[in-house]
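One chain of protein is taken out of this complex; the other chains stay put.
For chain A:
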Amino acid sequence: MNLNEIIQTYYEYFNKEKLPYIKCANCGYVFYYPRGICPKCLSKKLSIMESKGEGEIYSETKFVNERGQVVIVGLIKLEEGFIVYANILTDRLENVSINRKVKVEFKEAIKGQKFPFFTTIS
């Protein structure tokens, strides 16, 4: 697949509420951010996989936006070994801290297109 096809496949996965990632058949490296080549060995033998969508918070930060809402940005380390940068959604701010378990949740972020967000597992 070329890059645009991979990006399109990612968008289709998101709208089906699935979290994709890529595994290199040549060197075994797993990564999230879409590419048509493996960034470790440049192989084109890549497979789009489906993540369980569960992991833990690697780091996070909270801020108040211009509308007075608390926004959380975090790095999420998924069980399959890759890291995703995303917003963390919660009703309980005290639940969001480094090492806390989280799972993916999908939300329409622009019209007609869902994107992955994360929420803590209580």
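The working rule: contacts are C-beta pairs under 8 Å (C-beta built on N, C-alpha and C of every residue); 3 or more make two chains touch, one makes a residue touch a chain; residues count from 1.
Everything below uses one rule, namely that contacts and distances are computed from a predicted model.
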Hidden chain of the complex, named as in its UniProt record, picked from "2-oxoacid oxidoreductase (ferredoxin)", "ABC transporter substrate-binding protein", "Thiolase C-terminal domain-containing protein" or "Cytochrome ubiquinol oxidase subunit I": "Thiolase C-terminal domain-containing protein"
Given A:Ala25, A:Cys41 or A:Val73, the one touching the chain that is not displayed: A:Val73
Chain A residues touching the omitted chain (full complex): 7, 10, 31-35, 39, 58-63, 65-66, 71, 73-75, 82-87, 97-99, 109-110, 115
